[in-house]
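The complex appears here without one of its protein chains, the remainder shown in place.
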Amino acid sequence: MTSSETQNPTNGSYPPGTHPDLPPPSTAYGPVHWIKVNLFGGVTNTVLTLLFAYMLWKIVPFLTEWMFLDAAFTGESRRDCEATAGGACWAFIGSRLQLFIYGFYPEAQRWRVDLTFVMLILALVPVLYDATPHRGKGLIFACLYPFIGGWLLIGGLGLESVSTDQFGGLMLNVIIGVTGIAFSLPIGIVLALGRQSHLPIVRILCVGFIEFIRGVPLITLLFVAAVMLSYFVPPGTNFDLLVRVLIMVTLFASGYMAEVIRGGLQAIPKGQYEAADGMGLRYWQVMRLVILPQALKISIPGIVNTFIGLYKDTTLVIVIGRLDILGIGNSSLADSKWQGLSTEVYVFVALFFFISCFSISRYSLYLEKKLHTEL
Amino acid sequence: MSDNVSQGSDQQVSTQPNYLLSLWRNKETRSVILQIITIAVFFAFLAYIINNAILNLAALGKTFSFDFLDLPASYDINQRLIEYTSQSTHLRAFFVGLLNTLLVAFFGVITATILGFLLGIIRLSNNWVASRLVYVFIELTRNIPVLLHILLIHGIIVHILPSPKQAHTLADSIFLSNRGLTIPDPVAGDGFIFTVIAFFIAIAGAVYFRSWAKKKREEEGKIYHVFYISVGILFGLPLLVFLLSGLPLTWHVPEMGRFNLKGGITMIPELLALWLALSLYTSAFIAEIVRAGIMAINKGQWEASEAVGLTRDRTLNLVIIPQALRIIIPPLTSQYLNLTKNSSLAIAIGYMDIVATIGGITLMQTGKEMETMIIVLFTYLCISLLISSAMNWYNKRLKLVER
Partner (left out) sequence: MKKLSIALAACAVTALTLTPQAAKAGTLEDVKARGVLNCIVNTGLPGFSYTDASGRWKGFDADMCRSVAAAVLGDGEKVKYIPATGKTRFTLLNSKEGDVIFRNTTWTFVRDVSVKLNFIHTTYYDGQGFMIRKSKGVKSTKELDGATVCIQTGTTTELNLADYFRANKISYKPVPIESNEEARKNYIADRCDTYTTDASGLAATRASFTKPEDHLILPEIISKEPLGPVVRHGDDQWADIIRWTVFALIAAEEHGVTAANADAMAAKKAPATARLLGGEGDLGKMLGLDKDWAKRAIKAQGNYAEIFERNVGTKTNIGLARGLNAHYTNGGLQYSPPFR
């Protein structure tokens, strides 16, 4: 090959079989080809491309204009916004940001909420990321965290006590979501084990409970918490509404958690049970030392997904008059200075939820991938 | 799971004379004891809370009875599929609400399924633009709470669409305004009954044709375009009869009254918003389920289909989706359940479903928290059980086809 090239470099004629490889025609590779195959290959494809391109062309400029270019970021009232810009009035969100995050939590005490958030992250790192240094100590901290967090938020024992009615905004969503998941995990484990139990009555009760919880909407359970639960405690006693909501949300989440964990349990090969039995371990030892550690590990993506679902559902507390981030937005609209800005509120809250839920779901995907490679 | 319990303890059985302890160490008796304890605790708990409820109700001077269901509801409901006035009973109000829930759930399930399958398939297509956009849509939709979807869409319908006098209209018979979507109301004339009869005959004919074509195919290898011919029979025959009997159907076209369009069938904005929001939200989840189901099918199936010369569309329709359905159905069931349960969020925009009628206004006007909530919970439980048993039945049917 090399010799022939050197023999006839310029006159353009090659002996048969000695022509050097030419690049393929530009329509078979490169961007043009890619576009032709991927965007305009076939009638359906072309129609799809054009349709979606048209949608993009319609939506993107409109949204950018409304959200950024033509939006008002400063101002004291809706009229100020309308005077300066025709798009969104973000000044409203800005002026109420504190309320969106902390609700009616006393201003002087808000550092406690910040601290609780920071500690939540510190507590989550060792749970979620298994290469954390000193993970053992971290896990102990994570176990103690609900109590520390609860104490910080509610007060007492040296801190000024804050009533749970002043909880609101984003903080309420996080409290309900995190508490619901944390406490539903152990209950879910018990229910999942009970559902597979060989004791028929235990099984029936667990199945009944799980199916009941999964068969009714969360909103009705919240109504139960608001209007019915107080009938079931001894006369003269009284639970805080937030505690009642947390109880119902935990029960709700545990029904779903039980199913996730049952999936994990069923994925454990039978040989694991048999081998553990063969070692002479008792039922609880088998579960604690052999089955659950594996089953829970497989279930983690499912647990994270349950959490995302629950976290989104925390907005429903609005129907029983609790002002979460969405509720604060809605109630802020009653201020005559800012009336009529509901779209801004909804878009702001939607963006907030999208960012948080999307990042959590990415984490869950990462876990799934990691589990795949480990198994 | 159970065996290890006995094995572990059997080894430890010593010469304990204690009879109770020996009962405990015997596997069978122990499980009986455990169950007796469980059930005793359960009933004790039940008795305790019921007792508390009785005491609490007595302290407030309330009684527990469902008598209020026979009293006149005295409120109006804006969307009723059955006859209802403010003089009707609370029980009837409950049924109006129940039908409204079922209506939105039914239409929601249908549109969410169609949209979900479309999105799931586009998501897997080679078309880069379409697949990326669908990806963005799916992620945006499913990571935003469904309540926000409902509020946003309702807000858009109510705030962006024009008032009825300036309604968007199609051929002056279909109107879209912030009072909803109004379409003409069909009025059946004399002889329309023949068209209806023809339609039922057509259904029977199509079913018969299908089985006949299948037999032919198996016996003689002759292939008919079953789908197109069935569609032809289904629509052609009634249409023919309709034309022959002299078009016995008139449309009652809505007209502008002083405030609203008069006549026609109106889909109120609340129903429209709830239906759209639930369909969109659920379709994002269904799309992911469909995608996962299709991706779970062995690559060899694609290659084999390509080898026998099937196009991509036909491969999907004839080879991949029938197999993927078996994987798709169980998670799809739980999405249907979710959609039905999420329809209870209707209360946020004032759509009169069960929660808003019996669990809302009735509860409020009568003060019967316990009774109305029990009715609502029980109704949802029944709906959920019905949906899951229907889907289980369908799933079993699919499994039977497997060879």
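Note that the chains take the letters A and B in the order they are written out, and that residue 1 is the start of every chain.
What we mean here is this: a contact is a pair of C-beta atoms (placed from the backbone, for glycine too) under 8 Å apart; a residue touches a chain by one contact, two chains touch by 3 or more.
Quick caveat: nothing in here was measured; it's all calculated off a predicted structure.
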Hey, which of A:I35, A:A53, A:M119 or A:L333 is the one touching the hidden chain?
A:L333
Residue among B:R132, B:H168, B:H225 or B:K262 touching the omitted chain
B:K262
From A:L48, A:L152, A:L170 or A:L185, the answer for touching the chain not displayed is A:L185
Among A:L170, A:L323 or A:V347, residue touching the chain not depicted:
A:L323
Interface residues of subunit A toward the undisplayed chain are 79, 95-96, 99, 103-104, 127, 139-140, 142-144, 146-147, 163, 165-166, 182-183, 185-187, 189-190, 226-227, 230, 233-234, 236-239, 241, 243, 246-247, 250, 288-289, 292-293, 296-297, 320-321, 323, 330-337, 339-340, 342
Which residue numbers on subunit B touch the omitted chain?
59-62, 74-78, 85-87, 155, 158-159, 163, 178-179, 257-260, 262, 269-270, 347-348, 350, 352, 356, 360-361, 363-367, 369
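Here is the rule we use: only the chains that are shown with their structure count from here on.
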If you average the Cα atoms of subunit A and of subunit B to get two centres, how far apart are those centres in Å?
25
Can you check the complex and tell me which residues of subunit A touch subunit B?
37-39, 41, 44-45, 48-49, 51-53, 55-56, 196-202, 205, 211-212, 214-220, 223-224, 227-228, 230-235, 273, 276-277, 280-283, 285-286, 308, 312-313, 315-316, 318-319, 326, 342-343, 346-347, 349-350, 353-354, 357-358, 361
Which residues of subunit B touch subunit A in the complex?
1-5, 7-9, 11, 31, 34-35, 38-39, 42, 49, 52-53, 55-57, 59, 122, 125-130, 133, 139-140, 143-148, 151-152, 155, 159, 313, 337, 341-342, 344-345, 347-348, 355, 359, 363, 369-370, 373, 376-377, 380-381, 384-385
